[in-house]
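Once you've had a glance at the structure underneath, I'll fire off some questions.
Just one protein chain is left out here, and the rest sit where they should.
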Amino acid sequence: MQNVDVMNISEEPKVNYLTNGFSLKSWLLTKDHKRIAIMYLITVSAFFLIGGLYAATIRLELLTPQSDLLESGQYNRVFTQHGIIMVFFFLIPVIPAILGNFFLPLMIGAKDLALPRINLLSLYIYWVGGILTLWALMQGGVDTGWTFYTPYSTTFSNTYVMAVGLGVFINGFSSILTGLNFIVTVHTMRAPGMTWFRLPLFVWANYATALVMILGTPVVAITILLLAIERVGHVGIFDPAIGGDPILYQHLFWFYSHPAVYIMILPAMGVISELISNFSRKKIFGYEFIAFSSLAIAVFGFLVWGHHMFVSGQSLYAGLVFSFLTMVVAVPSAIKMFNWTATLYKGSVSYDAPMLYALGFMGLFLIGGLTGLFLGSMGLNVHLTDTYFIVAHFHYVMVGGTVLGYLGGIHYWWPKMTGRMYSEFWAKISAMLVFVGFNLTFFPQFVLGYLGMPRRYASYAEELQVLNIFSSAGAAVLGTGMFMPVVYLILSLVFGQKAEANPWHLPGLEWRTASPPPTENFEKMPVVTWEAYEFGEDNGLDHEAVRGKELVEA
Amino acid sequence: MQSNSWVPLFPDQASSFAWQIDYLYFYLILISIAFAIPIVAAIFFFAIKYREKEKFATPEEIHGSTTLEIAWSIIPFVLSMTIFLGGAIVYFNQYRPPENSMEIFVVGKQWMWKFQHGTGQREINELHVPKGVNVKLTMTTEDVLHDVFIPAFRTKADVVPGRYTTLWFNATEVGKYHLYCAEYCGLNHSGMGGWVYVMEPKDFENWLAGGGTGQTPTEIGKDLFMNKLGCASCHAGGQNQRGAKLEGIFGTEVKFVGGGSAKVDEEYIRNSILNPSGQVVEGFQPIMPSFKGQVTEEQLLALVAYIKSLTPNSAPTGTTSTPAPSTPSANANTATKSAAANSNK
Amino acid sequence: MTETHTDNEHIGIPGYLGVFGILVVGTIVTYLVALTDLDSKLFPGANTLVALAIAFTKMTFVVLFFMHVRWQTRLVWISAVAGFFWMAIMFAYTMQDYLTRGTGYFTP
Partner (left out) sequence: MSHEHDYHPPGLQHQFEDMGQQQDSVTVGMWAFLVQEIMFFGGLFTAYLVFRSRYPMAFAAGSNHLDAFLGGLNTLVLIVSSLTMALTVYYAQKGKRNAQVILIILTMIFGTTFLVVKYFEYSDKYHHGLVPFNGLNQKIKKGHEGGEAEKSEKSQIVLPFETKAEASETKTEAGSETKPAEVHANPRGEFQWHDENGVKIVHEAKKGGYLTPYEQSGYYTNGEYDNDKFTQKVRIFFYIYFVMTGLHGLHMVVGLGIMTWLLVMAWRGTYSAEYYSPVEISGLYWHFVDIVWIFLFPLLYLLGRHFLAGGGH
């Protein structure tokens, strides 16, 4: 159906959320979820670049088997800080706090998140935690690994464990508050007619994520608190020399940190559901199954943490239970994969950059997830744990999965967020580079892992050098690919073409307001009469109603 | 043996159960391919066949299919159960050290591995083992977590301060293999490792003879038991025996005053020496003094070895060249008694 | 959801006082029961069990009446239960390790 012309908003609203006040104060004290999202975008990206620099350092060091670029002490800090920054300050907030914050209210037709002040608070908490951590890193950093295993972290490490721990602790509350806000918003702020089963899947995914955030994050907060007190007071609850138990720490840590990997992947899965459906211009296959599989992942994700502890001295019986449940939790992910694939069937698939990222996600997450099964299988885990196989597994799911999902999402929504189109050409190049570079970096690591190269090694056996060189070379390509968006997206703000309200011609509510949206999102309270991803006439897509103004009054 | 003239793509296979792990690995690769190829193929096929032919077209709607959903939930589930079962079986085989294994004691410390053979040979960061013999490592650490990892044997286990963990293997190929510490332990984690040398049993014997300076642990233990620590004053046997009879005790089940029982394993003997009154054996008074602080870790291991070597009816003599006591050895990890359960609150 | 606060009365002052009474009695009973040795009279752990049972009862009253959950939407009910459910998960799955671990410890 041709509806190009009618879908343009003829005159732009005079004030959008970006032009509504220019003073520093109007940003720092804003309650507008969109401005908060933009501030998150800037900070989280900065953290990503820092984490990426650490990654580059790791790969440089690993070019040679000896620890020549860095001493092992420095190397230990580098990978620890890489892990901590990437996980706590980049990957966990990235999609919920940027894309979720910006689009969740838009997608459900709300004026804002339910608790805007709490939203701002969560940003500030994130900043405080981040600054504290950065400060600690400048003072000398930490070398415990991002997992802070005891008793090394409590008794033996003489680095800034306390400060970084505190940073992570504080940052945890930012994540909790974001989750809390999402839950409330989804429950109470849906526009008339926006029933649960009309919610876009991105909203479902964020909702499931929010559940995990609320139920899991407090546990890591208390764990880190215990660790800190233990470090100062040396009471011994994690120290076997005086009656404690280091494994208890691991239980508490992974109780959060396994669900946390679903905090990282679920929102990306939400983005992918959006992209796949919208860029094949077809209703998603098995909507309910995707929605419920998100919830299933959120719930079952809490029952498998022991799979990180198969060789740690956990009991055999516990190992069996955790291994079994690990297999169970893989099934909902499988359901999603199949449904996405089926959505392409008989669609009208376009190859815009966001879709390229989405397709890349499917391939890479597939590999990452399947190798997760290798690790969940106890017999294999014994050989593979703490080797580069693990490193490869989690980069496949975290970078190949979440980061690609995020990149897809940010391209997809960029016109809406900024009112500008990015350069499609460069975006495609970057997507390709990332995909190729990524595989070059991390595929050899599976082989390295099975060969027995332990992780967190500053120096390694000489015969493994060739594969490591491949990996480092790939990292260069990957780094270039990931850095390019930073450049061309920023450039697009100045040189980019002005974006229409609905550049992709999609039915979602967020596309039915101006780009960039006005402060209160919609000029009139929208009323939803169509299912999610319903292309076609029923949803009013090819009528005037596409414009925010024409939305029916509540 | 690995050389650095070529790029290895697959690790050496040098233990009796390595093939199991490798087969499991191949099975998983197979499953992965079986899923990945069709999915990727379908993605490519659909993406190309149904590529956009008209800007912003509205293709026909397809809602979904419950049959399909059920199919693609059940099939992966069933397959994943085979993965689970396979993994569990392989894990079981690795978990329980077979009886009459040759025992080697391992102490990890930042950043080195200390090994002691049954014959008293000590090694640091190098481990010599005979081919074709079941070897059991009884391990602990002096400081933080470490992890013994021998890729060629496909086995690995954390060592935890405050307790013994075990690991076993049966080397099948003569050669020199990597030994790593696989649990992050601080500054020199990547330097904490060395080599495992697998030798023909003959050569191993020679090696032991050549380098074997000191006494065997059993001998050291005997010396301690008889003379240095005076255990014999109570445990010597005969009529004046005030202490429990230790001959042949290893591997049996003992009952305690006030109920409860335990299987006698390394752990138990160790506790009995450090902490005798913790578990008083039925029929005795809690008179045995604690030797906590008087014996070192190594002396303890020697005492344990000695007590293990005592067989019923054999006068406490001691040394045999093969230090493999034929008593069933209980795995310290899996001893059945629950430590924490019943209590009085 | 909006109809939840049409009925402002809830249980009224006598109701609140009644709940209060129950709580006070519960506290005193907990206290007294702790002094009798149920462990040897009934079974080990009985004391703790009773104490916890009373605590649960008290909590239920506070949650239902003081916190008005009795009159709240299903969502609130669910979240009240979910917190405890998840805590139970944490307990159960941690203890399943500890209780099956065996005696592989020594105290140095």
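Letters A, B and C mark the chains as written, and numbering starts fresh at 1 in each.
Here is the rule we go by: a contact is a pair of C-beta atoms (placed from the backbone, for glycine too) under 8 Å apart; a residue touches a chain by one contact, two chains touch by 3 or more.
All of these numbers come straight from a predicted model, not from anything done at the bench.
Note that of A:52, A:165 or A:216, the residue touching the chain absent from this view is A:216.
The chain omitted from view is touched by exactly one of A:58, A:84 or A:113, namely A:113. Touching the omitted chain from chain A are residues 31, 110-116, 118, 176, 179-181, 183-185, 187-189, 214-219, 221-223, 225-226, 229, 232-237, 242-245, 248, 251-252, 255, 520, 524-525, 553-554.
Within chain C, the residues in touch with the undisplayed chain are 1-2, 4-5, 8, 10, 12-13, 16-17, 19-20, 23-24, 27-28, 30-32, 34-40, 44, 47-48, 51-52, 54-55, 58-59, 62-63, 65-68, 72, 75-76, 79-80, 82-84, 86-87, 90-91, 94-95, 98-99, 103, 105-107.
The rule is short, and it goes like this: only the chains that are shown with their structure count from here on.
If you average the Cα atoms of chain A and of chain B, the two centres end up 38 Å apart. In terms of their C-alpha centroids, the spacing between chain A and chain C amounts to 37 Å.
Annotation: 43 Å between the Cα-based centres of chain B and chain C.
In chain B, 162-163, 165, 333-334 are the positions where the chain touches two or more neighbouring chains simultaneously. Residue numbers of chain A whose C-beta contacts span two or more other chains: 240-241, 247, 313, 315-316. Against chain A, the residues of chain C that register as touching in their complex are 1, 75, 82, 86, 89-90, 93-94, 96-98, 100-102, 104, 107-108. If you check the complex, the residues on chain A that touch chain C are 187-188, 215, 219, 240-241, 243, 247-248, 251-252, 255, 302-303, 305-306, 313-318, 321-322.
On the chain B side of its complex with chain A, the touching residues are 2-4, 6-11, 20-21, 24-25, 28, 31-32, 35-36, 39-40, 42-43, 46-47, 50-65, 68-69, 72-73, 76-77, 80-81, 83-84, 86-95, 110, 143-145, 147, 149, 151-152, 154-158, 160-163, 165, 178, 180-191, 333-334.
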